[in-house]
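Before anything else, here's the structure in question.
With one protein chain removed, the remaining protein chains of the complex are shown where they sit.
Coming up: subunit A.
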Amino acid sequence: MEPEIRDRGEFEPLDSCDERILAVINELHHRDDPIPNDLNERVEFVLELEAALDAKVASVFRPKEMTLVRGDADLAVSQGDPTSITFDCEAVTVMVTPRPAASRELRLDGWIGPEGTYGVELRSPQGTRHVSSDESGRFVLEGLPNNEIFQLVIRPSEALQREGLPAVVVTPAVRL
């Protein structure tokens, strides 16, 4: 057992030494694990859209983390391509795989489940692209700029909404 006197230290008010220690801990994190310099911008970018939409927000599953996703509503997605990103929201799952195309350009292959037709909006600070998925939920977007941030806005068809899918699903902005 620790002597009782040791336990009293934690209730002492912070002094200048404590403040100094906390300042150095803060400094260490600033230096070694800084917040990405575009993260504030990305947050503001995605909130811009959100203001006008009553949308459901998707979680993002990155390949490294993706093994099997637990939980009743979650899909167990087999992981084919290490560059693919999965967005998951209620019953809707979107998987996108970016591939380099022409120089400094990307092609984005997407698949949305459950099967059906979806409107797909790809927002970036440069503008918005619209496509529709085919009936199996697949879509392709070509000629996208490299190293740009993108946010997806997915709109399930009315038929899918009647089956209980939300009207709009939005994702965080990812850099591809």
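We take it that a residue touches a chain if its C-beta (ideal position, glycine included) is under 8 Å from a C-beta of that chain, and two chains touch if they have at least 3 such contacts; residues count from 1.
To be clear about the criterion, contacts and distances are computed from a predicted model.
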| item | value |
| --- | --- |
| Listed names "Sigma-70 family RNA polymerase sigma factor", "Glycolate oxidase iron-sulfur subunit", "ABC transporter permease" or "Peptide/nickel transport system ATP-binding protein", matching UniProt entry of the absent chain | "Sigma-70 family RNA polymerase sigma factor" |
| In subunit A, positions touching the absent partner | 6, 9-14, 17-19, 21-29, 31-33, 35-36, 39-40, 42-44, 46-47, 50-51, 54-62, 64-71, 170, 172-174 |
